[in-house]
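One chain of protein is taken out of this complex; the other chains stay put.
To keep things simple, chains are lettered A and B as they appear, and every chain counts its residues starting from 1.
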Amino acid sequence: MSGMLGQIFDRGVLAGLERSVNFTVARHQSLLSNVANADTPGYRRTDMDGTEFRRLLDRSYAADSRHESSAFDRANIGAPRLVSGPRGPFRFSAKGRGPLRHDGNDVSVEREMAQLAENAGQYSAYTALLRKGLRQVRAAITGRPEES
Amino acid sequence: MAIPGSNSLPGVGSTSPLSTPGLGKKAAAETPGSSFADVLRNSIREVNDLQVTADAAIRELTLGKTNNVTEVVNQVEKADLAFRALLAVRNKLIDAYEEINRLRV
Partner (left out) sequence: MLGNLEISASGLEANRVWMNTIAENIANASTIEKDGQNVPYRRREPIFSVRQSGNARAVQVKAVVEDPSPFRLEHDPGHPLANDQGKVAYPNVLVIQEMVDMMMANRSYEANVTAMEVTKSMFSSALRILA
């Protein structure tokens, strides 16, 4: 977004939270696929590389403070939305594969459920903080501190 | 999110003694370095500091440097309440200013 709205929504913590939310949403889909295919012969689990994502996020925060466009912007053409497709830089990493069973499947249902819960917890935290931040922007706009 | 325009609140730049000159002089003499303007400026700075702290906490959370969500939420809530309190004060100031303006002297 350009101008005033861009100042509010495309920078700083609001943008960081939105990107983090998008990442957890994309990761959720991978984990669901793993659970559904826990018994499919030859299926290998997929996940998303949180480390790489956070590295880019860190650089994005640094770029914000220098008022530059971030690595995210260059990758995603503008808005702080994670490209959730094959072009995304941290899509479906091959890491974290567990023990391989005789049917060629490497999914551990327990591990997937744990990851699912943790990821969903992060999603809840980020959306709650995003909500808080957006409320604050709304209060600043309307001048009404009691609005929540 | 620093608060812009904190120097542009009406009437804040100077201490204007109110209707009774004697009272005004006495008040100024009793509290030499701490005018209402200073109090307001300090409050704004504190709110800004709290906001900066809260933002830093959120960044740490998204970067995975902390997973103490409770702490982050506390910081955010404190900063938010301080901001809203300041907003309420600002609204009251504007109301008071407008009311004073309406007084026929």
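General remarks:
Note that a residue touches a chain if its C-beta (ideal position, glycine included) is under 8 Å from a C-beta of that chain, and two chains touch if they have at least 3 such contacts.
Quick caveat, the model's predicted, so the values are computed rather than measured.
Every shown chain that the unseen chain touches in the whole complex is listed here: A. Among A:A38, A:A63 or A:A140, the one in contact with the hidden chain is A:A38. Hidden from this view is one chain, which touches chain A at 25-26, 28-33, 35-41, 43, 46, 84-86, 91-92, 109, 112-113, 116-117, 120, 123-124, 127-128, 130-131, 134.
Simple rule for what comes next: only the chains that are shown with their structure count from here on.
Computed from the mean C-alpha positions, the centre of chain A lies at a distance of 35 Å from the centre of chain B.
Residues of chain A that touch chain B in their complex: 12-13, 16-17, 19-20, 50, 54, 57-58, 61, 125-126, 128-129, 132, 135-136, 139-140, 143-146.
Interface of chain B with chain A (complex): residues 1, 55, 58-59, 61-64, 69, 72-73, 76-77, 80, 83-85, 87-88, 91.
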